[in-house]
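Removed: one protein chain of the complex. Kept in place: all other protein chains.
Entry: chain A
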Amino acid sequence: MAAKECNIRVVARFRPLNESEKRAASESVVEFPSNKDDTIHITDKAFIFDKVFRPNATQEKVYNETAKEIVKDVLNGYNGTIFAYGQTSSGKTHTMEGVMGSDGQQGIIPRIVQDIFNHMHTLNTNLDFQIKISYFEIYLDKIHDLLDVSKTNLPVHEDKNGVPYVKGVTQRFVSLPNEVFKIMNEGKNNRHTAVTNMNEHSSRSHSVLLIYAQQENADNGKKLTGKLYLVDLAGSENVSKTGAKGQVFDEAKNINKSLSALGNVISALADGTKSHIPYRDSKLTRILQESLGGNARTTIILCCSPAIYNKSETKSTLDFGQRAKCIKNRVTVNEELTTEEWKRRWEKEREEVARLKDQLSRAEMEFERWRRGETVTKDEQVNLLESDDTLPTTSVVSTVAAANPLGGLDLRSSVNVDEWEKERSILYQQLDEKDDEINNLAQTIERLKSQIVEQDNIFSQARKDNENLQIELNRLQPESESEKEEVNEVLQPFEELALNYDQKTQEVETKRSY
């Protein structure tokens, strides 16, 4: 990857082995190829950056080759950013701050401040120069003012006409380089006192020192404001780190600590370009919008230890730098057209090309014939002006003069598209019709079903009635039997009576006849 193509310059700095590492006879795991100053080898893997500073590089060299240019831009009203990244005791503080007040040992920040003040003194007297400092940190996407501990959750205000800024952040005027360091110390003390979990905090919070350099021309009132962000980036988390900090112990009662990372785990799952992740808008990115690409000057300084003991951390630092080197802006241009749609358009263009090609080859053939000395009659000559063969050749010139020679092509290709569209809409229509049919059928089925249910109900009702009747009947039958018997019993005397009567009548008749 050519450095040019990236917006971000990434340099790596290796500190020398420290005393305890030397005592422990720790070896250096890194190798610096003697002919290259941009490459580093660590256990057979090569990393290439814009620059690699070896352990013997002086503070001055590091400043000159990483920050000096940026400072110049800031003084001209542009914005710049310097990130520092590296594990604890990798020399980050030494690189950024160094030994305050020592010419040889002071780090990038004091040198920047010194340079800005030096620049101020060289300016015309009609230029009014002001330097302001803000110092804040971003922890769990909340901005805390380090110069005023009462400001704990400052919003990023995105003014539609201006620079995104931290709303309400304290700004301190400085007139001497020393004051900057005083302010920084004040901020650091505030950071330590306000925090309940320093260990986790420092591994996950970014601190930002913001230097505003503003110049105003007293004659014409023209203002020029440059901003320089100096960002101490928090290390990346990994499962063991988070886990170790919040490991579950009922006694420890800090269980939520590790589970608070659940949101990060979940948001890593979703495809960022198509989704909205609530409250994961990274305040850092917003503030640094301009610094992360385009025309801004951005440098990342990777601070590394060469000791074998820190091998994995060093490797992960370098990996981070490699990724950052090709950092994709959070905001990239989305393409509207899907491949499908492009294809459709492409086909269109292709057809045109194919037609033209055809003409060309016919023309070439004609040309060949001319070359061979043949005469090509007018009728045989290729007509390159009119692509629509259906039109009579005689009217070519006038047609072309009157209209657009490509019009025919466009018309034809758009007809194709039309047809395609039509076909599609027919398909849809058919689809819709089928849908309707299914719908209708489903409705009929529903209706029939309910009828069946109804009939079933009637049937079962009837059966129930029937059963009831049967029961009734069964109950009534013996009753009627007994009643019949009763009746019989009642009737018998009557019959007997009647019989008697008959007999009596007969007797009477007989008697009368006697």
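List of remarks:
Throughout what follows, a contact is a pair of C-beta atoms (placed from the backbone, for glycine too) under 8 Å apart; a residue touches a chain by one contact, two chains touch by 3 or more; residues count from 1.
What we mean here is this: contacts and distances are computed from a predicted model.
The chain absent from the displayed complex carries the UniProt protein name "KIF-binding protein", chosen from "AP-1 complex subunit gamma", "DELLA protein", "Globoside alpha-1,3-N-acetylgalactosaminyltransferase 1 isoform X4" or "KIF-binding protein". The chain that is not drawn here is touched, among residues A:Pro16, A:Pro55 or A:Gly263, by A:Gly263. Across A:Glu27, A:Asp103, A:Asp128 or A:Glu158, the single residue that touches the chain missing here is A:Glu158.
One chain is missing from the display, and on chain A it is touched by residues 2, 4-7, 78, 88-89, 153, 157-164, 192, 195-200, 202, 238-240, 243-245, 247-256, 258-260, 262-263, 265-271, 274-281, 286, 289-290, 293-295, 326, 328-338, 340, 342, 346, 349-350, 353, 356-357, 359-360, 384-385, 397, 400-401, 404-407, 410-411, 414-415, 417-418, 424-425, 427-428, 431-432, 435.
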